[in-house]
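What you see is the complex with one protein chain gone and the rest in place.
The letters A, B and C name the chains in turn, as written, and every chain counts its residues from 1.
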Amino acid sequence: MTLTAILIVAAALFGIGLFGALSQKSFVMLMMGLEMMLNGTLLAAVGFWAFTLEGAPKGQLLAILVMAVMAVELAIGFALVVAVYRKREADVIEGIGTMKQ
Amino acid sequence: MGRIGGTGMTDLLFYALSALAIWSGWRVFRVDSMIRATFALMVSFTSVGGIAVLMAADYIGVATVFMMAVEMMVMGLFMVMFMMNPAGLNPMQMVHQYKFSIAAGVLGFVGLATAVLLTNFPDNPLPENRDTLRDLGIELLGGSMLIFETAGVTLLATMVGAVALSSRRGRFGDSDAGAAPPGLHPGGEPAGRKVEKGGGHGGHGGHGGHQMNMEKTKQDSSDDPHKGHGNMSETEA
Amino acid sequence: MMTFALAFAILILVLALGIWFAAVLDGVFSRQLSGHGTAGLLAPFHASAVYLTQQRLRTEAPDQLNWFLSIAGYLSVAAIGLAVVPFGPDLAVIGLDTSVVFWGACESLIVVLVFLHGWSPNSPLSLIGAYRYVAIGLPIMLPSMFVLIAVAIPAQSLDLRDIVTSQETVWNVIRQPLGLPLFLLLGLSLTLRGPFDYADSDDLAGGTSAEDSGANRAGWQVARLAMLVGFSAVASTAFLGGYLGPVLPGFVWVIIKTLVVMAIVIGLSHLLVRLPVARMLGLIWKILLPISFLDLLWAGLVALA
Partner (left out) sequence: MTLWLLPLVPIIAGAFIATLGDRSRLLLGIMAVATLAATLVLALLGVSQDWTATLVWTDAIRLSAAFVPVSAAVAIMVPTVAIAVVFHATQNESKTGLARLIGLMILFTGGMELVVVANDLLTLLIGWELIGACSWALISHKWRQIDNPQSGLYAFVTTRTGDLGLFAALMALFTATGSFDYAGIQNLGGPLQWVVGFGILFSAASKAGQVPFSPWLFRAMAGPSSVSALLHAATLVAAGAYLVVRLHPYLAEVPGFEATAIAIGLTTALAGGITGVLQDHAKRLLAASTSAQLGFMFVAVGAGYPGIAVLHMIVHATFKAPLFLSAGIAGEAAGTYQLDRLRLGRELPVVAIITLVAVAGLAGLVGSAGGWSKEEIVKASEHTGFWLALSVMAGGTLSAAYATRFQLLAYGRRDKDADSRVTTVPGWVALIGIAALSAMTLILSLLWFSPVAESAAAALDIILPKGSPLVFALSLLLVLIGIAIGVYLVRYRPALGATGSSAAASDWLGLPKLIDIVLIQPADAIARAAARTDDRVVDRGIRGTAAFGDWLARLGDRFGEAATDGIPEGTARLTEMFSHDLRRLQTGLSHHYYAYIIGGVFIIFAILVVGA
């Protein structure tokens, strides 16, 4: 278990998440992609903390913050999805094609 | 670092968990069932949490599992609420710009991996026998208390915002009253662009399907979402 | 390695004993209070034999994998929860610094697994059960978290072993009187019992387990009982001093205390009244959660005093 290995795993998770976020039609699936990217980020943060910081606690703090970001993203995301669904009856991205001039 | 068994054991666990994390992450976007996708993601998170525990980030790892389980639970609920085909009865591929996304994902991975491989990282590993949990606690309520509290306030604001966004009706009218243009005449149709109906969304057959309870949805399988699933297979590259 | 093997052996013992005892006790309460069911020391084995010999019924297009995984996972989580419980000084199967949080993770996984169990059969009643359970299971975790953190305060550690050590003078059940009752309510929820049984209740013809049959049904019932054992062990460790006790070896005390807690939980599950989901939600958010805050505050004040 080396830092490089961990970071490559993190990169793989991030790439999968990127693919998901770009390719999925459903809002919920899109958010899953975002979560997956944050998953990779979390892993990378912990990896950096464990291998390059001599255990400086701020590294863990960063991971905690990443988790907080995930929570925020999820909460606001679902609230938006609910709101959009109520107004537009849309649960896929193509359902709100009005985001243009 | 060998916390569980010897170094070899740790490596073995790491590779297993990594493989699981990546594989389950991949499955998230390949399975037909929404629930499977959700919980595949949860497995991925859990694996990452396990890797974190292997790296002596006990609290982070366990908390990841703890939080992600709850999050994925919620996500699963929404999945079932919003998505047709909760059980994955039919093969389904609800994707757009598919090839581009694959390219972007691959490119992202390759780029990051290249960067990782080409970079010479400093080597300052975690000292043995360091009480990381105590460190974290002291840090959270000591030096970085402001950050921690800010995160807390942010979460609180998020809660308030989420409630405000998702509430059907607030004290001063509809939740989106300010966002809609006024009517052309009192009480009339809103001015401006009409909402585009449909638009790549064949799912619920429209007509306020979200108000149907599950019972009815299950019973009315004749004109039900499931029927439309077939033509959801369209791929927008 | 020896301690691990010993701890593992004790774990198996506790689990097996606990499941059997719980099943018996459940039967007794059931028999006494409602007149249904069979009471007897061998009744659980009877029932198991019946289930195992039954034909397994299939629903239309179930999610077989998740169905299986939910039952197996539920049982596993019960065992894993039990694994963090110390049966003596340094005698835990999983010795983690963060075993309290670990247990919390198990709690949240339980919600997921119960939901999966209700969802997989592709059946309306089980799905309704699953939904109802999620609605209750998630919020009830919040008071339990605060209660557990309150327990961790006097020990200045998230390790259950340290928590046991901190109770050498006085048990937490006395030091934090609000803690155990709240925690027991969580236990009712985790084990799908009594007033918190929104998943498998009779009003939904069995709820999530409505479509279970044969080995599945047996496995699910065993898993619920195993969860009761795991929860009771954690509760006894956190509030009743765990392995602490005179004369007898530590693990015996653990077993005794676990059985006592189990009896209380089963009793509560039969004695407490059920509430509609909406009222239960109101109770959790508006009453139990503030009470857990009080508990935490109390624990903090005591720790400072």
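As a convention for this text, contacts are C-beta pairs under 8 Å (C-beta built on N, C-alpha and C of every residue); 3 or more make two chains touch, one makes a residue touch a chain.
Remember, it's a predicted structure, so these values are computed and weren't measured experimentally.
Chemist: Taking the complete complex into account, tell me which visible chains touch the one left out.
Modeler: The chain that is not shown is in contact with A, B.
Chemist: Please identify which residue in A:22, A:50 or A:71 touches the non-displayed chain.
Modeler: From the options A:22, A:50 or A:71, the contact with the absent chain belongs to A:22.
Chemist: Could I get the residues of chain A that touch the absent chain, sorted low to high?
Modeler: 18, 21-22, 24-25, 30, 93-94, 96-101
Chemist: Under the stated touch rule, tell me which residues of chain B contact the chain that is not displayed.
Modeler: Here the touching residues of chain B are 96-97, 100-101, 104, 107-108, 111.
Heads up, the rule we're going with is that only the chains that are shown with their structure count from here on.
Chemist: Using Cα averages as centroids, what's the distance between chain A and chain B in whole Å?
Modeler: 7
Chemist: For chain B, which residues are in contact with chain C within the complex?
Modeler: Interface residues on the chain B side: 33, 35-36, 39, 42, 58-59, 62-63, 65-67, 69-70, 72-74, 76-77, 80, 86-89, 131, 133, 214-215, 218.
Chemist: Going by the contact rule at the top, pick out the chain B residues touching chain A in the complex.
Modeler: Answer in residue numbers: 1, 10-11, 14, 18, 21-22, 25-26, 28-29, 34, 37-38, 41, 44-45, 48, 51-52, 54-57, 59-61, 63-64, 67-68, 71, 74-75, 78-79, 82-83, 94-98, 100-102, 104-106, 108-110, 112-113, 116-117, 121-127, 130, 132, 135-136, 138-140, 143-144, 147-148, 151, 154-155, 158-159, 161-166, 168, 175-176, 193, 195-196, 198-201, 203-204, 206, 208-210, 236.
Chemist: Which of the residues in chain C come into contact with chain B in the complex?
Modeler: Checking each residue of chain C against chain B gives 61-63, 65-66, 96-98, 101-102, 104-105, 108-109, 111-112, 115-116, 119, 122, 124, 127-128, 131, 134, 138, 141, 158.
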